[in-house]
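Data block below; observations after.
== chain A ==
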Amino acid sequence: MTDALLSVRNLRVEFPTRRGILTAIDDVSFDIMPGEVLGVVGESGAGKSLTGAAIIGLLEPPGRIAGGEILLKGQRIDDLDAESMRRIRGKRIGMVFQDPLTSLNPLYTVAQQLIETIRTHADLSEAEARARAIALLDRVGIPAAARRIDDYPHHFSGGMRQRVVIALALCAEPELVIADEPTTALDVSVQSQIIDLIKEICAERGAAVMLITHDMGVIAETADRVAVLYAGRLAEIGPVREVITAAEHPYTAGLMGSIPTLTQDNARLVQIPGAMPRLNAIPQGCAFNPRCERAFDRCFRDRPDPIDRGDGRKVACWLYDAAGVAAKEKADV
Partner candidate 1 sequence: MLAYIIRRILQSVLVMLVVALVSFALFRFVGDPINSMVGQEATIADREALREQLGLNDPFLTQFATFIGRAVQGDFGISYRLQQPVMELILSRLPATLELALVSGLLAFVFGVGFGVYTALRRNGWLSNTIMTVSLIGVSLPTFLIGVLLIWVFAVELQWLPSFGRGDTVQIGNWTTGLLTPSGRASLVLPAITLGLYQMTLIMRLVRAEMLEVLRTDYIKFARARGLSNRAVHFGHALKNTMVPVITITGLQLGSIIAFAIITETVFQWPGVGALFINSVRFVDVPVMAAYLMLIALVFVIINLIVDLLYYVVDPRLRVDRAATRH
Partner candidate 2 sequence: MLSKLHTGVFARTGRAMLMAGAALALTMTGANAETLRWARVADALTLDPHSQNEGPTSTLLHHIYETLVGRATDGTLQPRLATEWMISAEDPTVWVFKLREGVKFHDGADFTAEDVVFSLDRARADSSGFKALHSAVESVSMVDDYTVHVKMAGPSPLYVQNLTNTFIMDKGWAEANDVVLPQNFAAGEENFAVRNTNGTGPYTLVSRDPEVRTVMAAFGGHWDATPAVTEIIYTPIAEAATRVAALLSGEVDVVQDVPVQDIARLQQTDGIKIATGPENRNIFFSYDMTSDKLISANVDDNPFKKPEVREALSLVIDRDAIQQVVMRGQSQPSAAPLPPFVNGWTAEMNAYGKPDYERAAALVAEAGYPDGFSVDLHCPNDRYLNDEAICQAMVGMLGRAKINANLVSQSRSLHFPLIEKWETDFYLLGWGVPTFDSAYIFNFLVHTREGSFGSFNGSRYSNPELDAKIEALATMTDLEARDAMIAEIWDKVMEDRVFLNVHNQMLAYAMKDNINLDVHPENQPKMTTVTFGN
């Protein structure tokens, strides 16, 4: 796996609180290949955004990386000093946030924000940076970019602003873009345009994308592979087509069930009963066990590690543990 662009190994993120330490991300590992789009899905609180924040080094105190490592092209970046990490941000890993309305500083023009960022990472003159900024705005689909570049963010609509945000995230040509729910705050009508834009523009530049979302539909259309997080743990990871068509983890299956697809009755949404446990009340064994129809005694006792299922698929479920399956089958008999 040395050719992976980004490798997350056994990542563990903790929040010390007055009631003890909360483990928000627990032993999560995955890779992103160059140029690949990895979808990261899960319910809110599953740790999707925290994973993104941990990678880019912007965990908010008192959150901290308590274990594991993050490698960018084989180089560890989770233990870098603040200044070296800052050089990576924007330059090698770009990030797009959820809400374009609040992501842009209202007091600076788009030009000021773009030029500042470009010049932070590249040794360019003001004019060169400006030219590049205009080209970029043009590329992300801002009409009359040369004129509108001097407008303030509030002059733009939500969708346009998200285009500006994308331009900002890409202006230093990063190798990886982390897009954290980039369309959640937008009108439905522009959501797919923005997703397409991210996909297109990253493909064009050979940048990999880590697309964080709770929308399986977006994942299905956009991602190459998908990682499913549940209660801070990796439930399943694999190529998007296989995971969608043949989900192995009961939680993934439930999630897939909850996407209305053409093959199913639109009116019937399959809901997973219950709710994700709070971080301070994760049950012993598999975190999903209270909601799992197929849970058995071992699920309540031991925590499952991701099991390699071939074809780049992994699933953390005792159902797929060879010994476990055998035991269950025996019991069923």
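Just so we're on the same page, a contact is a pair of C-beta atoms (placed from the backbone, for glycine too) under 8 Å apart; a residue touches a chain by one contact, two chains touch by 3 or more; residues count from 1.
Selection rule, in plain terms: all candidates are chains of the complex that A comes from, given by their letters.
It should be emphasised that the depicted structure is a prediction, and the values quoted were computed from it without experimental measurement.
Novice: Just give the number of the candidate touching chain A here, out of 1 or 2, all from the same complex.
Specialist: It is 1 that touches chain A.
Novice: Mind listing the chain A positions that touch candidate 1 in their complex?
Specialist: Answer in residue numbers: 56, 58, 82, 86-91, 94-95, 97-99, 102-109, 116-117, 120-121, 152, 154-155, 165, 168-169, 171-172.
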